[in-house]
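Note that one protein chain is taken out, while the other chains of the complex remain in position.
Then we have subunit A:
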Amino acid sequence: MLDFMENVQNAFYEASHWNLDNSYGALNTTARALLDFQIPQGLRLQISSLAAPNFATSYTLGSVGVVDGSVSYLYSSLPLRKEFKSSHIDLKNVIRGYKHVQDLRRPDDYWSWELWHAGKRVDRKDTLLYGRVFLPQSRLEALYLRRLAPTRQLRIAAVSDSNLNNGGTILALLQNDVGKYSTECMYSTDSALMGVRGLYNFGPDPRNAPTEPTSVDQVEPVHGRFSAGAELYYGLLNKSGGISTGLRFTTLPNHQGFPYTMTLTLNPLMGNLSSTYAVKAGSSLALCSRFDFNFYSYESELQLGCELWRRRNTTDIDWAMKKLRPDWKQRTISPDDDVSGVLKARVNQDWHVGVLWEGRIKELLFTLGASLDLKKREQIFRSVGLELQYSS
């Protein structure tokens, strides 16, 4: 389940029209959500609030052996009007699951951001500031996010911790997204790591679409999208690097059959080949599999995962719904409005099982998880955890 602060940051991206998914780093989001979900450890409580549309606070208290906690503050220059109350929040927004890739949208025009007042430009660039202090460790996380332009964003993340080399690390990330393609450049102070990432979407360019005067019936609807990307890293100080390329095919919302996503990533340096296949088999079921193979060491790994959405039982009011006259105006219920919880499970070839149940009790969002090792009969449970979130 998404952290409150992550949720607020996502809301900022949404409000500033930034597409998080159009990035090489987000190529296999679906597979990660279904297979690499994090299982909480111990007990963790989070109380958070969006005190003002621009300001959010969050307090976390956890106990894994020792009690620790964190305090975090967030400021956004863009007022966030989304619903963040844990009693009303849409679970679909805070639970990571099968990700429906949406149609690419055309980036905002430059002039649309401009705000003129008495002959002078008065608009400010949207900015987000975020800080978090982990208390016993006295570790500080800071984030600076700035929309430089409708197609450009600067993200600077820093961690300050006395246990780290040089007392901390800073990562600067400059992202460009024009819809058809996106590029990212990064620099990390940690071993002077430099990186470049790029993603290219095959198919029609969203920038040209509205300008071309084509009638709707001439253009056949696009059912899927094929994307390719690559990343390259090089550490100046330790003279080592990394490289990977990836392909993805995913169905778009106007696809007739069940939605599915396929990815294939290759690390030619390390000889690692990874393929994932995720399918949304029904309105409340998604399945995913991943197969890793290393053609240098011949090591392979298989992982299976699924998510099952639990819906509120509406059979007791169905008879009443039927009696409504068709011409009466009904409150349109979106297909995922009645979600009450999600059960996620994964297993790999070593019989390591992870189970996660996320949902809502009263006004609390909870995440209950356990990781099991079925090979060890005497000690099956490896870790159990519960996370509770309340926000107002």
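One rule holds in what follows: a contact is a pair of C-beta atoms (placed from the backbone, for glycine too) under 8 Å apart; a residue touches a chain by one contact, two chains touch by 3 or more; residues count from 1.
Just so we're on the same page, contacts and distances are computed from a predicted model.
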item	value
Name of the absent chain as recorded in UniProt (options "Protein ROOT INITIATION DEFECTIVE 3", "Bola-like protein", "Geranylgeranyl diphosphate reductase, chloroplastic" or "Mitochondrial distribution and morphology protein 34")	"Mitochondrial distribution and morphology protein 34"
Given A:63, A:87, A:208 or A:240, the one touching the chain that is not displayed	A:240
Hidden partner chain, touching residue among A:183, A:272 or A:348	A:272
Per the touch definition above, residue among A:68, A:190, A:205 or A:363 touching the missing chain	A:190
Of A:158, A:174, A:252 or A:304, the one touching the omitted chain in the full complex	A:158
Absent-chain contact - pick from A:2, A:133, A:154 or A:171	A:171
Touching residues (missing chain, whole complex) on subunit A	24-25, 27-28, 139, 141, 143, 157-159, 161, 164, 169-171, 173, 186, 188, 190-191, 193, 195, 197, 229, 231-233, 235, 238-246, 265-267, 269-272, 274, 292, 294, 296-297, 299
